[in-house]
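The block that comes next holds chain A.
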Amino acid sequence: MGCGPRYGRDMREHILSIILFLPLAGAALLLFVPRDNKHVIRVLANAFALAGFLVSLPLVPWFWVQRFQPGFKFVEGVPGTWIPTIGAGYMLGIDGISFLLIMLTTLLGWISILSSWNAIQERVKEYYIWFLILQTGMLGVFMALDFFLFFVFWEAMLVPMYLLIGIWGGPRKLYAAIKFFLYTLLGSVLMLLGILFLYFHHFRATGVYTFSIPELYKTAPNIEFQSAIWLFLAFFVAFAIKVPMFPFHTWLPDAHVEAPTAGSVILAGVLLKMGTYGFLRFSLPLFPGVVMHPKVRAWMVGLSIVGIIYGALVSLMQKDMKKLVAYSSVSHLGFCTLGIFAVNSLGITGSVIQQVNHGISTGALFLIVGILYERRHTREIAEYGGISSVMPVYATITMIMFLSSMGLPLLNGFIGEFTILQGAWIESRLWAGLSVIGVILAAAYLLWLYQRVFFGVVNNPKNEKLHDLSPREVLCFAPLVVLAFAIGLYPKPLFQILEQPVNQLVQTVRPGQVNGQVHAQTAVPSAAPGRTGN
Partner candidate 1 sequence: MTPITTLHYLVLAAALFVLGVIGVLTRRNVIIILMSIELILNAVNLNLVAFSRLYGLQGQVFSIFVIADAAAEAAVAFGILIAFFRNKETVNVDEIDLLKW
Partner candidate 2 sequence: MTPVATTFFFYLLSGAALLGGVLVITRRNPVHSALSLIMTLLSIAGLYLMLYAPFVAGVQIILYVGGIMVLFLFVIMLINIEQASREERFSKQWPVGILAAAALGVLFVSVFFKGRSVLPTQLLVLPEEHNTQQIAVLLYSDYMLAFEIASLLLLVAMIGAVVMAKKRTTTP
Partner candidate 3 sequence: MPLTLSQMFTPTDYFVALPMIMLTLFALGILLIDLIVPDDWKWTNAVTALAGIGFSAYSVFQIQRTFVQVGPNFPGQPGLRNALFVDRPAIYFFYLFLGGAAIAILMSVRYLETEREHRGEYYALLLLSVVGMMCMAAGADIVLIFIGLELMAISTYVLVGFLRRDRRSNEAALKYLLLGAFSSGIFAYGLSLFYGVTGSTNLLDIRRHLTQQMLYSSGHPDAVTIVALLTVMVGLLFKIAAVPFHQWAPDAYEGAPTSITAFMSVAVKAAAWAMLLRLLLGGMTPLRPLYVPVIIFASLATMTGANLAAITQSNLKRLLAYSSIAHVGYMLLGLVAGTPQFQSAEGIKGILIYLLVYTFMNLGAFGVVASLRRREIIGDEIDDIAGLMSRAPIEATLMLLFLLSLAGIPPLAGFWGKYFIFLSLIQTGHYWLAGAAVLYSVVGLYYYMRIANAMLVREPAEREPVRLGFGNAAALGLTALATLWIGIFPNASIRFVNWVLNLDRTGPLISWLR
């Protein structure tokens, strides 16, 4: 501690571990606070959540300077040091993709804990403990460079989420929680088998037992197609359930509707991204042959597109606000998977940006629904109307987030969708053409919702006395709104952060594609030089 630079370097070397375990430390500390002392618990939990966000901030400049360098950054640990007997290691590291998702996680984690201040009145201590544990679990998924470690976090994180839904959820919480747990577990156990296959394959190829992801990258693509397709499917089921892709999505509405607000925010904002992250981190680079197989790809893209349209259509007819938002997630995540399985730089870049954006905007949407729910204890759309007159600030923020969610330019949602669709178009016009329907329907269901809730006259007497947002609530939204605008206006940093990992990924999956090389002739034609007059 004595010498500053030394300390800083240490922190830099272990920054990921610090980010990862700070929430867990918070949970451990909370264990020792008496459970009747709710105020102290709240303050402590919020402090840790905020601290969790703050310690992740130094990552931004540190990552920024090396954003174009290849490989994983901030790598910690050596392969096989955790459980040497099986070759599993405590190994963390991030690239651009995981960096963005980690920042999203820390931010949303803080916001959702902040938003629970009043919403959670019972069993406060347990709530915050589980939430902080959940935070660590999610971060671990994005940081792990060891397949085993990844799997442990992947599964361990289910438990706190399950409890958050199951204990603090709505009337059908048990059904929803069990469904969530079983469904996602079903996927992940199959993935475990896939991981083990890769593990043995790597051993047969190299004679070394290891779960190190960078090592497995080297051998897994050599698996012959007949096996790889099954492996791909095993992984696919796990990730598709998590995303959720079209026929595997039914746990999502139930989970969302029953979960407490903060749980929904985290569920939509972060948990779903684990599925897409899984596709990017594992499915694509491990099984390039399968992914690029025309039939497989057609199925993947087909499911994505069906998800986009189907999710939007189902959203359109929902009577429950939260369910509507939940189905809209299906639609939005359909865009993410579409981008992923377009397998080109644009599609994947767009997909990651869309994931971040979805975290921001849908997270905000769930907060928005939560605000009304807290005041009125109902989410029936029919119960509302004319809220604009009663809660103008709230209405404004809602409008912004709705617009962001439907992909209005200059707000964040557009950037991702645009890039994905451009990527999809390059692969197939039909894909883009069909997916665009989702963009139209997004406007339809969101605006219709807005109309029914916010427009009109207040004809339900219960709504007359609703009070507008409190400063704490505004504080919850503020970062999201600012980010929505910031990303919408100046997304270049995101593109730059994603450029290297995405290009590398595409290079792995489709070596035929030349990346990072612009043909000389496509430079802007000389006929119209982009000059500035003086």
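Here is how the candidates were picked: all candidates are chains of the complex that A comes from, given by their letters.
Please note the rule applied: contacts are C-beta pairs under 8 Å (C-beta built on N, C-alpha and C of every residue); 3 or more make two chains touch, one makes a residue touch a chain; residues count from 1.
Not measured: the values here are computed from a predicted model.
One candidate from 1, 2 or 3 touches chain A in this complex, that being 3.
Partner candidate 3 is touched in their complex by these residues of chain A: 35, 82-86, 123, 126, 151-152, 155-156, 158-159, 162-163, 166-167, 173-174, 177-178, 181-182, 185-186, 189-190, 192-193, 196-197, 199-200, 230.
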